[in-house]
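So the structure is just underneath, and the comments pick up after that.
A single protein chain has been omitted; all remaining protein chains appear in their positions.
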Amino acid sequence: MPKAIAAINDFVVKFANVNGSGSASANGLFAKAVLRMGVPVGARNIFPSNIQGLPTWYEVRVSEEGWLGRRGGVDLMVAMNPQTWEADVKGIEAGGYLLYDSSKPLPASKFRDDINLIGAPLTELIAAEFANPRERQLFKNICYIGVLVQMLGIETEVVKQLLNEEFKGRDKIIQPNLKAFELGRAYAEKEVAPIGLKLRRADKVGDRIFVEGNEAAGLGAVYGGATFCAWYPITPSTSLAEGFQKYCNLLRKDENGDNRFAIVQAEDEIASIGMVMGAGWAGSRAFTCTSGPGISLMNEFVGFSYYAEVPAVIFDVQRGGPSTGMPTRTQQSDLLLAAYASHGDTKHPMLFPANPTEAFEFAALSFDLADFFQTTIFVMLELDIGMQEWLTAPFKWDEKRALNRGKVLTAEQLEAGVAFGRYRDVDGDAVPYRTYPGTHPSKGSYFTRGSSHDKDARYSERGEDYTEGMERLLRKWETMKSHVPAPVRKNAKKRTRDGVIYFGSTEPAMDEALAALEQRGVGLDALRVRAFPFSDEVFQFIRDHEQVFVVEQNRDAQLKSLLVNEGGVHPARLVSVLHYDGTPITARFIVKSVSDKLKTGQAAVAPEKVK
Amino acid sequence: MPKAIAAINDFVVKFANVNGSGSASANGLFAKAVLRMGVPVGARNIFPSNIQGLPTWYEVRVSEEGWLGRRGGVDLMVAMNPQTWEADVKGIEAGGYLLYDSSKPLPASKFRDDINLIGAPLTELIAAEFANPRERQLFKNICYIGVLVQMLGIETEVVKQLLNEEFKGRDKIIQPNLKAFELGRAYAEKEVAPIGLKLRRADKVGDRIFVEGNEAAGLGAVYGGATFCAWYPITPSTSLAEGFQKYCNLLRKDENGDNRFAIVQAEDEIASIGMVMGAGWAGSRAFTCTSGPGISLMNEFVGFSYYAEVPAVIFDVQRGGPSTGMPTRTQQSDLLLAAYASHGDTKHPMLFPANPTEAFEFAALSFDLADFFQTTIFVMLELDIGMQEWLTAPFKWDEKRALNRGKVLTAEQLEAGVAFGRYRDVDGDAVPYRTYPGTHPSKGSYFTRGSSHDKDARYSERGEDYTEGMERLLRKWETMKSHVPAPVRKNAKKRTRDGVIYFGSTEPAMDEALAALEQRGVGLDALRVRAFPFSDEVFQFIRDHEQVFVVEQNRDAQLKSLLVNEGGVHPARLVSVLHYDGTPITARFIVKSVSDKLKTGQAAVAPEKVK
Amino acid sequence: MTYIAKPPLHHPSLEKNALGFTRRDYEGRISTLCAGCGHDSISAAIIQACFEIDLAPHRLAKFSGIGCSSKTPDYFVSPAHGFNAVHGRMPSVLTGANIAAKDLIYLGVSGDGDTASIGLGQFAHAVRRGVNMTYIVENNGVYGLTKGQFSATSDKGSKAKKGAENKDSAIDLVMLALQLGATYVGRSFSGDKAQLVPLIKGALSHKGAAILDVISPCVAFNNHVGSTKSFDYVRAHNEAVNRMDVITPRAPIIADYQPGELKEVRQHDGSILRFRKLEDDYDPSRRNAALAYLGRKAQEGEIVTGLLYVDPDASDLHDGLGTVDTPLNKLTDAELIPPMHALDKINAGLR
Partner (left out) sequence: MTYIAKPPLHHPSLEKNALGFTRRDYEGRISTLCAGCGHDSISAAIIQACFEIDLAPHRLAKFSGIGCSSKTPDYFVSPAHGFNAVHGRMPSVLTGANIAAKDLIYLGVSGDGDTASIGLGQFAHAVRRGVNMTYIVENNGVYGLTKGQFSATSDKGSKAKKGAENKDSAIDLVMLALQLGATYVGRSFSGDKAQLVPLIKGALSHKGAAILDVISPCVAFNNHVGSTKSFDYVRAHNEAVNRMDVITPRAPIIADYQPGELKEVRQHDGSILRFRKLEDDYDPSRRNAALAYLGRKAQEGEIVTGLLYVDPDASDLHDGLGTVDTPLNKLTDAELIPPMHALDKINAGLR
């Protein structure tokens, strides 16, 4: 029997449950309790694509140091699902702990002898106090929370406080919960010996908030001035529309209770983006939220938006592809599609938020960008950000900030005789002026079409008119580079010839990995890309290093493809680290992959072999 | 006044007309007449996206040497369209010729003094002989053909012969045509002085045929064993479905007149590809034909086909994009979309026929590839191939050739106990076995889905099952490289460090350009890419040369992107030559671009700047 | 190339309406449709209707999909913004614009292919939502722009019993609209200005989804509702003048007939359309009755024309959405951006 794992404020707890059984919020309560102890957590639901009866997991990374990504491995497993018992037990680190329901005796063969067993007769404890089967099923969850809280030394008051907050004043709900909680806690106090994992009050959470990325993006859309959401339900994007709805109801009703917003559940994704086109064209800030399959369906309209220059915002909450793929798993695999969506020569800007705070900021920003550049802006979220609660910096908004509606001519300007040609490059930045419909009785009307047109939006089949427009669109693309969020660079302590590029949800695991690598003497300069098109800093960073690892959560190294294609970078200098099984990338995976590749000197092999 | 252009069997004639006026077939008659004189022609319609009343042109490259691409420039303009008169006259080479209708006097200002004017009172000539306005409009066309035939010295018999063939026995049609033709010819004989351009009987046509690529592809689909076409009308692909229909009616009826084929005009492109999926899954060879907008709409199903491994063939007859773009202009701009269509990590094979003969061959081949690799094969045609008549090698079919239906288990095999697991890699080539529905009472059924599945096609959310499948798909991709058509290499006479890569309709212009460059002492080794994924020869060719020009008919260097992305090639070594105004690329354009870039040493600039 | 037929007699185009606009102010660019195309007659009717209801030209917003019919918004009311969407998806674009700017008058023009084939889903759902719009289907039973293939309405009007034996049963857009809850539903003929102009005027003034199915002959492909042979016919017919590429200019077909009357209209290809104009005393307030009547007449091979159903006090999408009176695209930053303290409160709630 290996030494029992001993750790304070730094371990991984994983819950294995059946979905629809009420475990999710009990487990959430545990994570919040740790936070209230002043200790940061990274918490992730791993759930199935069905409604009731299939396996679901909840993984909580407890880290006083503040590592919020997945570390890899499990120190304490709360195994409540017979279906997955074997794999769950197998997943525990040697010397780790297993908490299980000991109401029914289990054969020794079901266990491992290199882990520490903690049995608690949860079913019995609950059955003794609760009669109705539904309550029995339900309160078992809060009961094991009681056991855990006692075992780990979480302050009981914290949990009671949380329950009181959650069900303010609704005693009928609070009482049975407290009872079930106390049943578990008391049992553990009597029967469970203290273990090596401990929670100790700290002060490392600060003013951070605990929130899902989709909700944050929905709120960001409200502050960004979005007035219209056309959407079609799809996991994992649904909660973004719901978040927008929630905050609009809270913040966007006028004195008579009328809505300063509109939300339409369309009949499908083609209609969703079509409605967004119409609204954007008419001068409302509009968006849709979807996932991969929806992006595939929106292709035709995205190409229209590019060529006819109609503003739109699409939130792509990425899930496991291709096709229906893994609807409840996370990936970063829609980059290539979004970047070059639709037939013909097209390019579309993308933003890559790394956490809910950025989801809020980029959501708001995306509407300024869409209005200014008059094209579709993709906000590339991921299930791991959108549908998971993150401990993240609080939302901020500069009171002085105004919405940038871009180049829109007013009736006054037109009246004053400002010349208007819909697709003329007046300012030299390749961004043309537009008008909202109905602006002026005789000036400013124009015809929007996806067919070839001249500077004044007239139908034209002349090659010169066509190429002039297509070249201006390329120049507009150049202009964007300095308007989209710049990359974030973190240099290694010592000078190094190695760099790493990453984006989105990879950040927390990368932070931990960088620290771990540094400890092993491997220093990497790190650059987090936050937008496409890439600004020159990105390519400067690559030039500054001999080899650059590109860490992505997809199979085909899609970010690398974009870097090579847009920057003319030699592919051989970019070494891919790819994680794409649908689970969020872990610090351990990054550390191992980078170390291995450095050993084998991967980056040295012939270009043709790279990737 | 510059010297009048003098040339025998080597010049460019361009006709400017109004569409819907009956000019197209008259002009076609001219091209055929030249062919019957044993002189090769490259002929191209340039037509508007409407039905009647807008400008249309027909450009005929006459070349005894056999250059069938566009040369650039016009030696003899037949200007029959007042709307475009100015531009048409402007387009004539100095010393060139203008044939026009002199019935109404035109001010001198309408002409140029550096070209040779040939007026013929076509309207008058016809009005004198034909009463009804429709006939007058119509026979004016055949009348100027008479003038041309006489001027250029084409044998009158040839034209009469063609008319007799076209309207076999239908004297009521032949007579007025002959009359109108003779009116023009006789006038020219009397009134038009011989010019510098001459046609002389030669023997350079051989057994070649004159046919459109879409018709050829439709015929290829018949020989390839396609039994089902689901399509939705769209320019320039419509005539492919019509070609398939025509040849099925000719070759695929059984003794009772029943159809050994089915053609369904679907309600849209999503339904078209959906039907193709269903039929391919059920074991029929099925295809759809469309253009860019259709590909955008088919994205979701293409991703399904990739992941669920369902055979399909899509003919993409490319037109000017993005969006509705230029429906009646040609481009090579759907490569990126087709290659990586749909969300998630996907890759799709493409074939690049260069002429109607290859359109026939690749069409037939695509069904073998689709059945064997169980995925969507894109046959990337172009308007310039699909809707233009090309002088091309006759169709051939090896009588011994059987259809390769790929790895399909029969009832006998299943009965004999062959183990069946839908997605297992049994043969080490990563290509799994499948069964048709209803094959065996108890063995061989399986469930097809776009959601994640295991080796045996069972639904699975396990990361291991998912990654195993995705990695096998990558290995399948490797297998394809040796099965798709290999590139065609033509080496320069002398050893050279420069190469050029091109594909599709660019070939004839490239052939002429290579010869012209060689004359100027610029030798280029040339490689015509015929398929994606690229075989190793392609990358070997790139390695063999210091710099490689990549000639494409799109704005964003899409083939170059694929080369760099799939082969890890350094982008700096690939120098793009891009032509994308919707007109077919010309030999002169290639010669000039390559020469200029060689002068400025473009290829030397920093990677970031390339493209 | 044809100009929108101008109304005849002493420069009526110089008459002014209540707003002081002349008919010219409602015209558009030169049509590029075939001479005699029914669609041009419909454009003329739209111009007439807008002029007569004294609509300020720039208060109109024009939408269409792709097709010859969908090109027409470029050919009327130039002072109005226009939007040529992608094929079959105009209803969603119009819906979005309507949500953004509720203060404009919305007109969608589409074809039978654009609406009944690729666009059926969007058409149906826009109708269900009660989008406040006038939606005109210029119905020639054929794909004009792609040269004469059948559309999903191709068989409409042919005997129902026979119809059952046809390959695909036809979609009757009027019956469909009725069933899906459209609150203003009518049918007419491009050549019947006397009936068409008032129908369009009523539709433009109606609050809710107003659907007009307007039969509009295609002179190039001679197709017509009920015809099942026209594509071959074109080939044969054109061959007679020895070219597949000849489109002979034709005069538009005119049909003027009385309420209750049955009118047989001969098309360019000789085929017959049998129009039945509603009686003056027809009661357009009963949805089920209208459906039943249409079904009966269809069996008799008659195409009923006129205003089939109207709910004068229908509600529209905005009523359902409960939006403010100010159009969403006119809301100010102050109305859109919540105060900072609201954000503080939200942050607090997430700790």
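Miscellaneous remarks
So that you can tell them apart, the chains are marked A, B and C in the order they are listed, and the count of residues begins at 1 in each.
Please note the rule applied: a contact is a pair of C-beta atoms (placed from the backbone, for glycine too) under 8 Å apart; a residue touches a chain by one contact, two chains touch by 3 or more.
Remember, it's a predicted structure, so these values are computed and weren't measured experimentally.
Within the whole complex, touches from the chain that is not shown fall on A, B, C. Interface note for the absent chain: among B:439, B:553 or B:586, the touching residue is B:439. Of the listed residues A:19, A:84, A:150 or A:506, the one in contact with the hidden chain in the full complex is A:19. When the whole complex is considered, the residue among B:260, B:475, B:490 or B:520 that touches the unshown chain is B:260. Screening B:92, B:276 or B:336 for touch with the missing chain picks out B:276. Within the complete assembly, residues 117-121, 124-125, 128-130, 152, 163-172, 175-176, 179-181, 288, 291-292, 295-296, 299, 311, 314-315, 317, 320-321 of chain C touch the chain that is not shown.
If you put the missing chain back, the residues of chain B touching it would be 207-211, 219, 222-223, 225, 227-228, 230, 247, 250-252, 254, 256-264, 266-268, 270-284, 286, 300-301, 304, 394-397, 399, 401-403, 435-442, 445-451, 458-459. Residues of chain A in touch with the missing chain: 19-26, 49-54, 134-135, 138, 166-167, 173, 177, 232-235, 238, 265, 267-269, 293, 323-324.
Here is the rule we go by: only the chains that are shown with their structure count from here on.
Computed from the mean C-alpha positions, the centre of chain A lies at a distance of 44 Å from the centre of chain B.
Residue positions of chain B touching 2 or more other chains: 49, 293, 323-324.
In chain C, 84, 86 are the positions where the chain touches two or more neighbouring chains simultaneously.
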